[in-house]
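One protein chain is absent from this view; the other protein chains keep their places.
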Amino acid sequence: MSKGKVCLAYSGGLDTSVILAWLLEQGYEVIAFLANIGQEEDFEAAEKKALAIGASKFVVVDVRKEFVEQICFPAIQANAVYENVYLLGTSLARPVIAEAQIKVAEENGCFAVSHGCTGKGNDQVRFELSFYALKPDVVVIAPWRDPEFFKRFAGRKDLLDYAASKNIPVAQTKAKPWSTDENLAHISFEAGILEDPNTTPPKDMWKLTVDPEDAPNTPEDFEVHFSKGIPTKLVLDGGKKVVSEPVELFLEANALARRNGVGRIDIVENRFIGIKSRGCYETPGLTVLRSAHVDLEGLTLDREVRTIRDQFVTTTYSKLLYNGMYFTPECEYVRSMIEPSQKTVNGVVRARVYKGSFTVLGRFSNTEKLYDETESSMDELTGFSPEDTSGFIAVQSIRIKKYGESAREKGNNLTL
Amino acid sequence: MSKGKVCLAYSGGLDTSVILAWLLEQGYEVIAFLANIGQEEDFEAAEKKALAIGASKFVVVDVRKEFVEQICFPAIQANAVYENVYLLGTSLARPVIAEAQIKVAEENGCFAVSHGCTGKGNDQVRFELSFYALKPDVVVIAPWRDPEFFKRFAGRKDLLDYAASKNIPVAQTKAKPWSTDENLAHISFEAGILEDPNTTPPKDMWKLTVDPEDAPNTPEDFEVHFSKGIPTKLVLDGGKKVVSEPVELFLEANALARRNGVGRIDIVENRFIGIKSRGCYETPGLTVLRSAHVDLEGLTLDREVRTIRDQFVTTTYSKLLYNGMYFTPECEYVRSMIEPSQKTVNGVVRARVYKGSFTVLGRFSNTEKLYDETESSMDELTGFSPEDTSGFIAVQSIRIKKYGESAREKGNNLTL
Amino acid sequence: MSKGKVCLAYSGGLDTSVILAWLLEQGYEVIAFLANIGQEEDFEAAEKKALAIGASKFVVVDVRKEFVEQICFPAIQANAVYENVYLLGTSLARPVIAEAQIKVAEENGCFAVSHGCTGKGNDQVRFELSFYALKPDVVVIAPWRDPEFFKRFAGRKDLLDYAASKNIPVAQTKAKPWSTDENLAHISFEAGILEDPNTTPPKDMWKLTVDPEDAPNTPEDFEVHFSKGIPTKLVLDGGKKVVSEPVELFLEANALARRNGVGRIDIVENRFIGIKSRGCYETPGLTVLRSAHVDLEGLTLDREVRTIRDQFVTTTYSKLLYNGMYFTPECEYVRSMIEPSQKTVNGVVRARVYKGSFTVLGRFSNTEKLYDETESSMDELTGFSPEDTSGFIAVQSIRIKKYGESAREKGNNLTL
Partner (left out) sequence: MSKGKVCLAYSGGLDTSVILAWLLEQGYEVIAFLANIGQEEDFEAAEKKALAIGASKFVVVDVRKEFVEQICFPAIQANAVYENVYLLGTSLARPVIAEAQIKVAEENGCFAVSHGCTGKGNDQVRFELSFYALKPDVVVIAPWRDPEFFKRFAGRKDLLDYAASKNIPVAQTKAKPWSTDENLAHISFEAGILEDPNTTPPKDMWKLTVDPEDAPNTPEDFEVHFSKGIPTKLVLDGGKKVVSEPVELFLEANALARRNGVGRIDIVENRFIGIKSRGCYETPGLTVLRSAHVDLEGLTLDREVRTIRDQFVTTTYSKLLYNGMYFTPECEYVRSMIEPSQKTVNGVVRARVYKGSFTVLGRFSNTEKLYDETESSMDELTGFSPEDTSGFIAVQSIRIKKYGESAREKGNNLTL
């Protein structure tokens, strides 16, 4: 008799295939779940394989639209970035996948969910915290943290032997010396030879962008239109190509950045569990859209709103995403701070990509008037009285003069 | 009889030449002061001109070393950046120049200092707040905020006419349709045709970097060594060229970035006085050194120290610099927070520049061991018990499960 | 012929009476405006006097309800406080009064507004920044910053002489050696003898609270009910007295705190213009309601939501209020962050006031269940596995052990 139904996040790869077989061996009934979040994957082959191994059902859920609209676009609005560099590509996908998996689990009467994440990474935390928020009574089966499992499968050979014994077909291609995770927004490379942070990634590792040296010798110019901080139009080929449907726009931005070698990241980052780890990432479209957004905020966002958003919201939101804290009270709170910051972020950025670099060419807004050419002009005094600045400086200096006087009196000369 | 001595920041250009003559006309004795902060300038011509107009003395002070060591290097340590993009090139120079000018003023018995900054910009504020801190009783003469002056010299023609009447020689080259400010770390371009934020800067405007399209077709690789977050060695040409003296290192980084088209910025920024303004900047060497520093912190800085530094110190320090608040109690306080954050930032970054882009190739540290390959490895369990993570997740989820339960009870389904 | 209509904030006192007469003398037509924001004032006498001096109209606007509901209650929700101590009583009133004054100005066709604030205080800034936001083209006439005015009226005697010459009646009571500002939430005392920060305020200065020594010898207990962080019910006399209408509730809280000597503040604070200033305040009801609110958040607010709110919202909102920045983009932004933080702040606080002190006796919530007695209990293990904490500590210590190891290796012993 079955010990109950488990919904397993199944990728078709060796690890989750072994986990599937092992769960069956433990007496569970298994519903195999696979999210289509834009990764390059043979979904049909995965289905066939899962059912062959013994899954009682295979469910693919297409979450690309939610991913772009509910997650990637708000990340652009918030200028999300982790540790100054990482655009959070993997982290962004996790809440979407977890939500879909829990839905499948509930629809299929599963008491438990399972995944193939290792016990040292961020993803286990991201998935499980989301699972517990969305279904607090769910049981999580994490084989790579279960001594019975991880002691039995101590190396790749053990997995292969087990697969052979269970007639699980294994791809003949040699395993790459790193592991990857891919979605519509990015691909990550880590582990294996990348674990030495001084090893330069081999040229053929990169997948979603061409090498800048191989990119076209002519720059490519384009426009991004934003409404309340959300990309609403991407204009290419001097206006000949215009896309505006969110997923299509995102894919087009990916293609644009990809062919021009834009969006590679190589970083040593700090995992939530306190271990440092080296990751290489390609985030082509997001890099371009986010950079354009940052630029437009210069033109259209009030200085102090920007300061508050930068210091509090961007940082906090990015850290929460990275740590898998999407479905938490604090993230709900911080998410509520994104939209109100973007009311005026309406306009167009003209930009260029070229052999790995992104450059702004210009920007304008037809609706926002915080930037005022006349006022800004050094040659104009309209509506501006230079004496006011004297008063401004005089008042600002009240406190500062006291500081200088006090330093003099105490004999501490102020210096650089 | 003289109304007293004034120390004027004199550049040799039209504006400050007219101001010099005008100050003399007002009855002041004028000491002309010029800081050598690495800008391309004909200091001898400036001296000759100042004395010809009537300055009683001309003093050049070479502040390049202080600028690099006391200001640029700490900015690298702090990853200083304003509004996500601007590396603060102009702001960095101001405290150094102001300190030198006050010193000259004091040594020459000047009761007042004067400058040619406009009444709408940041620089007037930056200079004057520094003046008042360093010498609280100083008098500041800011002609461009004095109605008597700015009404008399309402346009360029008025300046030229006055110069002619005073026999002040004016360069025959046509004035450029923008204004610039240059130092060892950067050059700025603003005003004129750049005041339309949608105007792409003309190719021939840029001065300190080649156009990425004109940069070499082969990438250039190099190493930066850091000690406590300070660049101590720059290694080029596969080890054939090594520089370590601070100013020399900085100049070499400039040359490296310049020939590879790295370090251009185009931004609409928020001035301290509340006006938005468009600026184009070239900051070649600083861009490269700062990016390498950011990368090394990934390898060598504790996660939480970095978070605190990023959220509090970087932001606050950058804003204070931008607003000209260097010589203030709060900046003294914030500056004291830089060094303690950098104790472990020791190591080497290998990087590449190519046609406008900067890429990290790898990094290592011989002294810091926060990164631990074995620990980080997904294939190793040495010193790590995966069950611990289960406990970690369980404790993290206590609060989150309550959130999920409460949402369910209240009928608010949690969703993306 | 009139130079146009001016709307003057008129209090009936000597200063604004002289200003009224002076504005008429300058050729303006004057609409006298007086906000009823709960201060103890003879509104009829003020009207008679204004009209007698020559105002063409006198308008009182009752803003007490807006003040309590739109300003005081959100301040309680945000736990607003300036420099750890000051509950912002004066600052809270300013936006309400400014909005009413601009409305009166617009309804009466005034091109300008005027006030009697001094040139060194916060209130001029608070009023004027609000005026400019609400009516950007308004002209502000600030006589105490107009050299013509302040040189003419250099001392109190000049004002009295002028009043006599204009037949303006002056109260015979001797002027108090401090100045005050009062509203429904508080009264301020500053200037005069209080300018020596070491002078203890005389017992008879205080007005809105009894001296703790004169308060009843028996404590008084009460309950405050909150819904989404807003006080909805105040229960006194062991349940015999219950008030829930906002203004009434606030007045009752005032009376309760007043008779028990609660709500006095004495502080040296930092004004927006950079001058330190000593202020004494009585904020009886707000002190009690805010303290109860802080307590209830312990029971009902998620830890991380609270941390974010405390660190970002409370601080920023309080500073913006103090600096008169209510009607600004950033304050609109920060105000939008208050309500989402208060969703779960529902419950009841039982408290006691006694001779100047406030004490919590207990608290409960019928709807929120973040506090869980069983879970919290040291004697219970239901739903909690102590081994989880071992894993939690183990993961937390990964980073910390590295720190300790590194310190040992480098020979820096960690010590207190």
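So that you can tell them apart, the chains are marked A, B and C in the order they are listed, and the count of residues begins at 1 in each.
We adopt the following convention: a contact is a pair of C-beta atoms (placed from the backbone, for glycine too) under 8 Å apart; a residue touches a chain by one contact, two chains touch by 3 or more.
In this text, all values refer to a predicted model and were calculated from it rather than measured experimentally.
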| item | value |
| --- | --- |
| Which of B:186, B:225, B:363 or B:399 contacts the chain that the document leaves out | B:399 |
| Sole contact to the chain not displayed, among C:9, C:53, C:80 or C:96 | C:96 |
| Footprint left on chain C by the chain that the document does not show | 66, 70-71, 79, 83-85, 95-96, 99, 118-121, 124-125, 128-129, 132-136, 142, 144-145, 147, 150, 179, 190-191, 195-200, 212-213, 217, 219, 261, 264, 266-270, 273-278, 294-295, 298-299, 303, 306-307, 310-311, 315, 319, 325-329, 350, 354-357, 359-364, 370-373, 375-379, 381, 384, 386-387, 389-390, 392-393, 396-397, 399-405, 407-408, 414-416 |
| Touch list for chain A against the chain that is not drawn | 302-304, 344, 368-370, 372, 375, 385, 387-392, 394-396, 398-399, 402-403, 405-406, 409 |
| Touching residues on chain B - with respect to the absent chain | 273-275, 302, 304-305, 307-309, 311-312, 316, 328-330, 332-334, 336-337, 340-341, 395-396, 398-399 |
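Just so it is clear, only the chains that are shown with their structure count from here on.
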| item | value |
| --- | --- |
| Centre distance in Å when chain A and chain B are each reduced to the mean of their C-alpha atoms | 30 |
| Centre-to-centre distance between chain C and chain B (centres being mean Cα positions), rounded to whole Å | 40 |
| Multi-partner residues of chain C (each touching 2 or more other chains) | 302, 304, 395-396, 398-399 |
